[in-house]
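Here the complex is missing a single protein chain, while all its other protein chains stay put.
Moving on to chain A:
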Amino acid sequence: MNNYMEQAYAQALWKVVEGGMSPSKAVHALRNSLRANGREALLPRIGRAFARIVEREARRTDIVLAIARRKDERTAHSQIKNVLASLGIEGHDLKTQIDDTLIGGWRLEGRGHLVDASYKKQLLGLYERAINT
């Protein structure tokens, strides 16, 4: 949770690579800079922080469609067309996962949005309403 130095370096590395610099050139420049400041020992930790940033960015951009059974895939794809269009996502960005705890239906999550049309959600909602009335 803390803004450690390696995170700042990893963030800078991410930004220069995003900005168009080649990865090998960016890493080389970073290493030179660290060496000049006597901070070369930070490199492994910067690597791990960079991996975390990559993971976070992936979470931000990935769209995951979860379905209970493989056979539900086609139905789910046809049902989520409008949802994907409203989010501005093309079909080929989609990753499909099998999550048998969903019981049925589908669940689409990514880019800060969640659309849960699974049976599990409906059943849990039903259960909540039943015990609270």
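We adopt the following convention: contacts are C-beta pairs under 8 Å (C-beta built on N, C-alpha and C of every residue); 3 or more make two chains touch, one makes a residue touch a chain; residues count from 1.
What we mean here is this: contacts and distances are computed from a predicted model.
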item: Record-based protein name (UniProt) of the chain missing from this complex, from "ATP synthase subunit alpha", "Phosphonate transport system permease protein", "OsmC family protein" or "Urea ABC transporter ATP-binding protein UrtD"; value: "ATP synthase subunit alpha"
item: Residue among A:Pro44, A:Gly88 or A:Gly112 that touches the chain left out of view; value: A:Gly112
item: Touching the absent chain when the full complex is considered, from A:Arg60, A:Arg74 or A:Lys95; value: A:Arg60
item: For chain A, residues in touch with the removed chain; value: 1, 56, 59-60, 79-80, 82-83, 86-87, 99, 101, 103-106, 108-109, 112-117, 119-120, 122-124, 126-127, 132
